[in-house]
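Just dropping this structure here.
A single protein chain has been omitted; all remaining protein chains appear in their positions.
When the chains are written out, they are named A, B, C, D and E in that same order, and each has its own residue count from 1.
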Amino acid sequence: MTASLDRQVSIDGDPPLDPPGGAVADAVGRALAEDLLPLGDLTASLIPGSTVATVGIVSRVPGVIAGRACALATFEQVDQSLQVTWAAGDGAAVSPGDVVATVSGTLRSILTAERTTLNFLGHLSGVATLTRRYVEAVRAANPSTRILDTRKTTPGLRALEKAAVRAGGGHNHRGSLSEAVLVKDNHLGGISITEAVERAKRLWPGRMVEVECDRTDQVIEAVAAGATVVMLDNMGLDQVAECVALVAAAGSDALVEVSGGVTLATAPLMAAAGADLISVGALTHSAPVLDLGFDLPADAGGMG
Amino acid sequence: MTASLDRQVSIDGDPPLDPPGGAVADAVGRALAEDLLPLGDLTASLIPGSTVATVGIVSRVPGVIAGRACALATFEQVDQSLQVTWAAGDGAAVSPGDVVATVSGTLRSILTAERTTLNFLGHLSGVATLTRRYVEAVRAANPSTRILDTRKTTPGLRALEKAAVRAGGGHNHRGSLSEAVLVKDNHLGGISITEAVERAKRLWPGRMVEVECDRTDQVIEAVAAGATVVMLDNMGLDQVAECVALVAAAGSDALVEVSGGVTLATAPLMAAAGADLISVGALTHSAPVLDLGFDLPADAGGMG
Amino acid sequence: MTASLDRQVSIDGDPPLDPPGGAVADAVGRALAEDLLPLGDLTASLIPGSTVATVGIVSRVPGVIAGRACALATFEQVDQSLQVTWAAGDGAAVSPGDVVATVSGTLRSILTAERTTLNFLGHLSGVATLTRRYVEAVRAANPSTRILDTRKTTPGLRALEKAAVRAGGGHNHRGSLSEAVLVKDNHLGGISITEAVERAKRLWPGRMVEVECDRTDQVIEAVAAGATVVMLDNMGLDQVAECVALVAAAGSDALVEVSGGVTLATAPLMAAAGADLISVGALTHSAPVLDLGFDLPADAGGMG
Amino acid sequence: MTASLDRQVSIDGDPPLDPPGGAVADAVGRALAEDLLPLGDLTASLIPGSTVATVGIVSRVPGVIAGRACALATFEQVDQSLQVTWAAGDGAAVSPGDVVATVSGTLRSILTAERTTLNFLGHLSGVATLTRRYVEAVRAANPSTRILDTRKTTPGLRALEKAAVRAGGGHNHRGSLSEAVLVKDNHLGGISITEAVERAKRLWPGRMVEVECDRTDQVIEAVAAGATVVMLDNMGLDQVAECVALVAAAGSDALVEVSGGVTLATAPLMAAAGADLISVGALTHSAPVLDLGFDLPADAGGMG
Amino acid sequence: MTASLDRQVSIDGDPPLDPPGGAVADAVGRALAEDLLPLGDLTASLIPGSTVATVGIVSRVPGVIAGRACALATFEQVDQSLQVTWAAGDGAAVSPGDVVATVSGTLRSILTAERTTLNFLGHLSGVATLTRRYVEAVRAANPSTRILDTRKTTPGLRALEKAAVRAGGGHNHRGSLSEAVLVKDNHLGGISITEAVERAKRLWPGRMVEVECDRTDQVIEAVAAGATVVMLDNMGLDQVAECVALVAAAGSDALVEVSGGVTLATAPLMAAAGADLISVGALTHSAPVLDLGFDLPADAGGMG
Partner (left out) sequence: MTASLDRQVSIDGDPPLDPPGGAVADAVGRALAEDLLPLGDLTASLIPGSTVATVGIVSRVPGVIAGRACALATFEQVDQSLQVTWAAGDGAAVSPGDVVATVSGTLRSILTAERTTLNFLGHLSGVATLTRRYVEAVRAANPSTRILDTRKTTPGLRALEKAAVRAGGGHNHRGSLSEAVLVKDNHLGGISITEAVERAKRLWPGRMVEVECDRTDQVIEAVAAGATVVMLDNMGLDQVAECVALVAAAGSDALVEVSGGVTLATAPLMAAAGADLISVGALTHSAPVLDLGFDLPADAGGMG
């Protein structure tokens, strides 16, 4: 990873859609309960309650920030009197040493909030950073190709991780089993792709109906049946290019999604081969943490 | 990673301590709500409700399993009539192709549970697998050195991830800010290490009092004050060896913990230098997922 | 309403998709807490604990049943030893006097569960019954027209009410704001329909993009931009027919949805005019309860 | 329904008792979770984040307002920076076109909150409106007759619906099984009315003890045993008048409640016959929604 | 306290009403989370998982049992395979050495459940025991006097403590502010007792309307206004007797409740003076724990 990650914002220059506030408050409340119950922060009690400080949240490495809402909620839930100034919003690219935010107030409270804040920010910024790398990797190859997440999210954090993918410039695949139809081979016991697509369009009108395809003939069948998206599962470059051509030849506006084992090295090739969408499970299930820290100035701490 | 990972169990051959059941049920309930509300599994509704199947949960790669309790709770919450046979318990090393568990019942229910099950199993087994690699890396160098996790856990999953560390053969550092005292430099504004340790021992009798040290004189002071553990933060090998000798020379039974940027390459060196404990944040914040899948036999699916 | 309501099942004869189990258990737990805290059922305490009975849940009027899962969960949460036999599953049409289910066990428990059971069953069956009436009203006029619900659901009961609509033979419009894009006039401050649709398709690939239209030129624009569904808001019959023709003439496979003030009288006319979808808010926000009761046989009650 | 509905307030001109705040916050949190998880409002993301607007909540029809606390909590939970001015409090009668409240702020936030706000306001105002109609219907016939709700409430919304009944000028029957004793025929297996009342008064001192009566001899027995209220179940007008006379003749201060199938047409007759209380399940289980909408001025929307 | 405490059961020999099951499950879940998160029972992990045992729950002192449902739920939530045999149900009087219940199964699980089980049983049995002492103290003096609890309960445990009072043979005063009207002097700013009672009877028909009285003229006024109960607050014996006579002279069936500082010594005197009800806050806010323990047989523990 280099420091070249660009600020990727949504169309019109607006920031991407934030996670729903309820999901933020609940996740933060759970995390603080994990860390503070039943006795609170034993070590913080050693510090005089009158000591105040100003602390910077600083990035040690290049990356993309996500999780601001969680950090703010953490400070709020720990101590409403803390003053927070945020410098690098969700989606901002940071370089080593960049200050992401500054927090002022009682040192006890700041230190009590430190680990929970960093656990959210580090994980979600890790997701945004990896997403941004994929986004940048495919942009030159094919500016219309979009990077998608999957449902392979950390249990309990789906709303937050999907928002982090958006902060990184990626797009969200379906949010849940309840949102759209995705027919995989395991679903096809006893019915054909054609039957499955038609049934889906009948039962769930208007929704995305996607079909996972391992072979070109499945792509042809899915497109003919009216699939919204065909997912090419673990296909090679040539097969992908062939399927893209098949869809075009059929006069369909179905989107072509490439999925399964795509890496930063192969993603631009898939994009160049015409993939509309590339979905990457690793964005959410295997992104390493972004290294961030709380930096207390050398002369910090004083009696208020 | 190779297939050589051994089955690591706790003393006496007993399995490591499971996560508390309440934490499992709550996490699973939240994850299923994320995936199924409000309409349920749209795609599953395409499959006839009478189709039954037996599916194997299979590892694609070598690794160590963790998260069985979560998988069982997922199947239970989705459909109590599913029959599950578990083959590889928490802590078991698996090779590519090994069957971890077998599930029988209504195909609709099995597919509805698939992703949530794999999200838990994959993430927690990823944690256990990385832990096991560290445990094996240090064992030859120093069989008494223990690998520790940290509080750098995924928000909402601390109990589960710490159990996964145990499944991997690692040990748990403090579970929360409420459990023990760990004095870091940020805590030392205006008071000395000696004062901090004495105050901690007075206020929180009997508990672990750990001091983060950047320099050897801090180690000497912490040991003299009666610290239970001295954490050597980002020290080099020579410094670690020097500190280990200092603690021994002081006649102290304080444990020496090495922390900060330890890798699979440097961990055995730190162990050989005499570290009692090596803590690794990456175990929980950056472990890649373990690749597991649901395999439906070719002839699966039939009218019950 | 007459007794002529038919059993409407989904394609292939399978029952419609049940509500997610978690939504059922939570809603039932809340309802029982409302009715029983803090002291429990004062009146039930007057009955000897040894009295047992068998009670029938009986419909007083013709209708369609929904809410079985809620009723079962209510009995289960009140007293696990109650025996319940269910006669008329979700989607079944019943006539006055028909027994929906039979419950045996401690009379105290049965009476404690009575009102909560009926509140769920009555409300959800009311939704299913009204839905069925619309479904039957349009079937003769146009068998391919589908009746849809809306997001105008009772707060806290969306998953259950949308399942009741399915039980009635209707289909679900989007489950939430998170599932699909529906551009209304309020969204169009400063951007055109074309821009909105293109932006939606870029930001949220593959999803349904629906546009609410008040005029025929908006329909033309929406279809040209690639909308998945055009919603004709409060249009007259002639306008609807004109729009259906316009969509066909454009060679689009966009669905035409009629919405706004549709009644049982006008729905078949709209269907005959070519509407693919008719959405009716009243299905969930104004369906009267279905009148059901607990009937204790004249000779009921005896010492066990 | 006509526009003649009067403002009905409690004694002393004070507004009726609000629902408990915890019940409001919980119900609103659940409703927003239903509508926004996991991805948030997809359509709102199409609008520039800088667009601000002022929107009026307007009634399309005559009615009585209830649910203000829920609406306020919805705006608060979606976006704390929204400014809300409330014009028509709980219990206020509105005419078509009346502005109930005005909301100013970010258009995205206002539209995200729209449906949840209206779902609460529409349903609860529907309850209040139907209640008011009953209250007005009986007032001329007998000013001391009170209209009561029942426990036939929507699961999860009891506190809110019972507050809406109060807003409509009605009164609350018991809030739960835990509050008071109501002996129905199903409770009388093996014990007499006399025994039941005496037992209830012994076990649950001071509480209301009500007896459901189908016959005049039961009324006589209940009153003699000391019942607080006798409920005349599905009796005709003559029977009601006879029972009222019987209670008076007994010198009892027991209240006479009429219940079962009372309509707007029959309620004043029952009141004139001397009923102290008339309970109407339909107030909460079958009240149609009050038609309210968000009206954006024609020139709304601008870059802030 | 002596061993003479009798088994006090409700009318007809039936046991008193249990607490609602939902309240039990929630309270137990919270208590186990307090004790087991995040790591579980560290000490139990030292015991081989194969060790099984049978443990008796034994009373060290005489008392009355309450809390069985909580104990059962605790064992169930910790380990569903534990076998529990209950010997002394809620309301049973026990002597020192009496076995309340026997638990068999994995020793690890039994010890993990021990403290939570005893915290519930000890506290609730303490409440039941103190209640029984008051009940027995007044029985000889006036068999129709009933002992009442108050709303002075431990936050979060009201349902359980009120059930424990019933187990002790006491009766429940109002369960909440929502159940009944109790006018205290603080409520009387600007309105008279007469106005308050009439308003209460108008607004909340049928409910108990109780008035706290410090003087005899207040009793006269409250009774004349139609109060259901008059509460004599901190009155002396003579005043109580005078008030009892005043109520009788008025031909009222209002109940006379004595409240405020009543002790085991004064309770029988108040009963003899004619009090219908004696309410004692100490039953729930100051009852000492009942001393119970888990007794492992000397030869317990073996490899299963």
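Before moving on, here are some points about what is shown:
The rule is short, and it goes like this: contacts are C-beta pairs under 8 Å (C-beta built on N, C-alpha and C of every residue); 3 or more make two chains touch, one makes a residue touch a chain.
Bear in mind the structure is a predicted one, so any value in this text is a computation, not a measurement.
Taking every chain of the complex into account, the omitted one touches A, B, C, D, E.
Interface note: of A:15, A:48 or A:293, the residue touching the hidden chain in the full complex is A:48. One of E:138, E:200, E:243 or E:258 touches the chain omitted from the figure, and that residue is E:200.
Taking the complete complex into account, B:204 is the one of B:75, B:134 or B:204 that touches the chain left out.
Touching the missing chain, out of D:133, D:162, D:187 or D:285, is residue D:162.
Seen across the whole complex, the unshown chain contacts subunit C at 34, 37-38. For subunit D, the residues in touch with the chain missing from this view are 10, 12, 14-23, 158-159, 162-163, 172, 175-176.
For subunit E, the residues in touch with the chain missing from this view are 27-28, 30-31, 34-48, 51, 53, 70, 107, 111-112, 114-116, 118-120, 122-123, 126, 151-159, 176-187, 189-191, 196, 199-200, 203-204, 207, 281-282, 285-286, 288-289, 294, 296, 300-303.
In the analysis below, only the chains that are shown with their structure count from here on.
By the document's definition of touch, common neighbours of subunit B and subunit C comprise A, D, E. Taking the mean Cα position of each chain as its centre, B sits at the greatest distance from subunit D. Of the two interfaces, C-D and C-E, the higher number of touching C-beta pairs belongs to C-D.
Once the centre of each chain is set as its mean CA position, subunit A and subunit D turn out to be 44 Å apart. Each chain gets a centre from the mean of its Cα atoms; for subunit A and subunit B, those two points are 23 Å apart.
Among all residues of subunit C, those that touch two or more other chains are 10, 12, 36-42, 44-45, 48, 158-159, 172, 175-176, 178-180, 199, 203-204, 207.
Viewed as a contact network, the protein chains are fully connected, with every chain touching every other.
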